[in-house]
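Excluded from the complex is one protein chain; the other protein chains are retained at their positions.
Chain naming follows the written order as A, B and C, and within any one chain the residues start at number 1.
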Amino acid sequence: MTAQMQSTRLEAFSDGVIAIIITIMVLELHVPRDESPHALVALLPVLFSYVLSFATVAIYWVNHHHLIHLVRRVTSRLLWANILFLFWLSLLPFATGYLGAHPALPMAAALYGAVATGCALGFFLIQHGVSTHLASAGVVADEDTGAVGFRIRNLVSLALLVASIPLAFMSTWLAIALFCVPPLMYFMPDDARVESLLAAEEDDA
Amino acid sequence: MTAQMQSTRLEAFSDGVIAIIITIMVLELHVPRDESPHALVALLPVLFSYVLSFATVAIYWVNHHHLIHLVRRVTSRLLWANILFLFWLSLLPFATGYLGAHPALPMAAALYGAVATGCALGFFLIQHGVSTHLASAGVVADEDTGAVGFRIRNLVSLALLVASIPLAFMSTWLAIALFCVPPLMYFMPDDARVESLLAAEEDDA
Amino acid sequence: MTAQMQSTRLEAFSDGVIAIIITIMVLELHVPRDESPHALVALLPVLFSYVLSFATVAIYWVNHHHLIHLVRRVTSRLLWANILFLFWLSLLPFATGYLGAHPALPMAAALYGAVATGCALGFFLIQHGVSTHLASAGVVADEDTGAVGFRIRNLVSLALLVASIPLAFMSTWLAIALFCVPPLMYFMPDDARVESLLAAEEDDA
Partner (left out) sequence: MTAQMQSTRLEAFSDGVIAIIITIMVLELHVPRDESPHALVALLPVLFSYVLSFATVAIYWVNHHHLIHLVRRVTSRLLWANILFLFWLSLLPFATGYLGAHPALPMAAALYGAVATGCALGFFLIQHGVSTHLASAGVVADEDTGAVGFRIRNLVSLALLVASIPLAFMSTWLAIALFCVPPLMYFMPDDARVESLLAAEEDDA
């Protein structure tokens, strides 16, 4: 029960930080003082980068929830992986605002790619920590579950995000297209795997 | 118990996002550097649009709470309906600020109407997801409860908000009057229906 | 148990809003671009108004916690009293920023007094709702507990805050002095009363 509470508080704090990050990004949509419709049209790139980042953060939230849900005991390693993930995620509003303000600037797309890579690496560490923890607890072996597929999906999106950094200097549009792939890949959480694990847990109890 | 926790976390995350949205809207009330009372008077439209949006968000929060409370298991469909709802709600501070800054501009009222329509559609999807879920769980048949009345109220306010978008270009005041109707219609949550459902649930246990 | 969860969510949402309000007030402490110590000295009134409002909000949080803790079932009336209280509280960052920017302006002190009056009225409604609820549940009669004393304390601070509004136009310093009284009066929550109630509840169980 003690461990359960710790995992609950990790979730609660992460939820708080993620909820704030997803919401303060909208502050980059500065209310135009100018009445002309052009002022609104000029906000379209900001809106687009907001939608992209909102989807990214929302998907991380859903998958974070599914991952942490599997854990009974929060280890120090998992705690710091989570904090590293939240750190990179907290830089996303800045990268989003910079990309929205300069949608055709290679440096802006490269910066967004770098921050998105940091988030993906942080999430990879959390996922790795959870897998190790589950394996050591004997709850589940990696081969029996979707963990391998999950990890491949992770590595593919990591590779795409890493690739987007140099590619941004060749074509910002290509880089921005790459940013859209991981959200689409992650769109559905690994329901099958998680639900089979939960069923297994319930059988134990 | 597992499903209970998921519904709890959906509530907690939604609460966090809604609490932040309702609070950051007040940041549009910029502190005037000018000492003259005129600077305060000039803030009155901003204050009015803040009050309108505060009431709208508070009412959504109360009704959201009543709806999610009925759910034992959060499905993927309900999860994404909720995220879509939160996305539109997160645009409300921008629309509020824009309407407050340009209260007589047709485009500002039309934009507010469009964002309010998005929120209402998102909430409609959540409500639909919950109804389907309850029906499939056999907890309740739509005909026996106030669900039909609830849906009619929803459709009426959706229609009013959709209508406010073109009407804003004829009269901004008419559009603003329409924005005030759904809050007034929703003012009281569907207590009777929810309480009868909860009573039914308790009888089961 | 159902009612318990509702009261828990009311607490959670209020906690979220209060946590955000208490924290965004610090954003009025704008980082000076100017290196001179004078730029820091010029922030002292802003810092003072921040400290005053931080103490006010923290004390409301503690007392809010003690009040809601007594309630098993959240009625519609209590819900809307709570939302009204949070609305006035959400205007406090604006009033704080305005008082900090114009510490010698009568209108700024009067505005702060008006918003503080609104908060006190909202809290009074919550407290009244809780008392009525407890009396109707037969848990406690007003005469047996400190409720009368609590209400007197409430009315005295309400009277002081109402008085501060016109007095601000005679002396802003007098009005600011009056703002400091309610925090000092409320400093200790009504521990004796709450703890005797809780003890009574535990005896029942």
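Methods note: contacts are C-beta pairs under 8 Å (C-beta built on N, C-alpha and C of every residue); 3 or more make two chains touch, one makes a residue touch a chain.
The model shown is predicted, which means the values in this text are computed figures rather than measured ones.
Visitor: Of A:I20, A:L70 or A:A116, which one is in contact with the hidden chain?
Guide: Missing-chain contact among the listed residues: A:I20.
Visitor: Can you name the residues of chain A that touch the chain not displayed here?
Guide: 2, 5-6, 9, 12-13, 16-17, 20-21, 24, 27-28, 76, 79, 83, 86-87, 90-91, 93-94, 97-98, 100-102, 105, 107, 111
Visitor: Residue by residue, what part of chain C touches the chain that was omitted?
Guide: Residues 11-12, 15-16, 18-20, 22-24, 26-27, 29, 31-33, 35, 37, 40, 51, 54, 58, 61-62, 65, 69, 188-189, 191, 198, 201-202 of chain C touch the chain absent from view.
The rule we apply is simple: only the chains that are shown with their structure count from here on.
Visitor: By Cα centroids, which chain is closest to the centre of the whole protein?
Guide: Smallest offset from the overall C-alpha mean is found for B.
Visitor: Could you tell me the distance, in whole angstrom, between the mean C-alpha positions of chain A and chain B?
Guide: That pair's centroid distance is 26 Å.
Visitor: What is the distance in Å between the mean C-alpha positions of chain A and chain C?
Guide: 37
Visitor: Counting only residues that touch at least two other chains, what does the list for chain C look like?
Guide: none
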